[in-house]
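Yeah, one chain of the complex is gone here, protein chain that is, but the others are all in their spots.
Then we have subunit A:
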Amino acid sequence: MLEIFTRLADWLVFDLAGLSAQSKWGDALHFFVEDVSKIFALLLLMIYIIALLRASLNVERVRDYLARKHTGLGLLLGSAFGAITPFCSCSSIPVFLGFTSAGIPVGITMAFLLTSPLINEVAVLLLMSLLGWKFTLLYIVTGMAVGIAGGLVLHLLKAERWLQPFAARAYSQAQQAGHTGTASTGSMTLKERHEFAKEEMTDIFSRVWKWVILGVGLGAGLHGFVPDQWVSDTLGQGEWWSVPAAVLAGIPLYSNATGVIPVMESLITKGLPVGTTLAFCMSTVAASFPEFILLKQVMKIRLLALIFFMLLVAFTLVGWVLNALTPYL
């Protein structure tokens, strides 16, 4: 079914524009047209369908649900909800405070917040169409593992003591009082769901389309202009330091999952080891200074630094483990 996008690109680039399939420009442009048209079509269709299904799931309901869970299950569910619940990164602070003031431990809240940027429907969709289901599954499992492990470490360290005073106060009050659910649980009509899905589709699409262009543009450049041998010769030998180096390189680069996945596709097809690629991409998506600085309003700098460092270690471990396992996958 997806071949129509290859044919569309064939027609536009080779027939209409008259570029040769063997030329660098032809190759890069074909990659660009095929991926952009495919991703845009899939995004519009799938965001609508997914939004229709999950219209009644929102952070308020997740909070009420998690407030009643024990730690082990809470971490797993926190991470799982982080993957499926829609919310914009500009809301991470109110979400953090909403969870905390409902008495949900910081570990569970962070399992939610760490998994959220890594896994979302757009990312999964892109991975499926560009890199196949096996890699997608690997990505989801790894992303959730990072979220759960991060949450667990914070829980064991009793991270609540490093919250800003007003947040810590709200947390201990809720611990004593217990949280009573406040989210409305009314069911939605089909028309309301359709309205929600339509708004969600325009909202997400207007937010991510530039990232797709940018990401695919970079990926196309890599695809057409970087010689196939170069990446695998210089970075593909599996030296141990290449993974931490990739993680460090990802910190100053700030992108969301939508922008980085097309680049990932290019890197992998050029022969960069899967573990190194994933480590680089996750670091680009989740370890970003601008967002961490914002969290300073609710956490002491010590906790922030700890979470940041923990993420870097986690991504490095992910890279090493996956590189070691690649021959068996």
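Convention: a contact is a pair of C-beta atoms (placed from the backbone, for glycine too) under 8 Å apart; a residue touches a chain by one contact, two chains touch by 3 or more; residues count from 1.
By our rule, contacts and distances are computed from a predicted model.
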Worksheet item: Under which of the names "Phenylacetate-CoA oxygenase subunit PaaI", "Probable sugar-binding periplasmic protein", "Carbon starvation protein A" or "Thioredoxin family protein" is the non-displayed chain listed in UniProt?
Response: "Thioredoxin family protein"
Worksheet item: Hey, which of A:95, A:125 or A:322 is the one touching the hidden chain?
Response: A:95
Discussion item. Using the document's definition of touch, tell me which of A:166, A:225 or A:289 contacts the absent chain.
Written reply: A:166
Fill in: Hidden partner chain, touching residue among A:23, A:175 or A:297
A:297
Discussion item. Please output the residues of subunit A touching the missing chain, sorted low to high.
Written reply: 58-60, 63, 87-88, 90-91, 93-95, 97-98, 101, 166-167, 170, 182, 199, 203, 294, 297-298
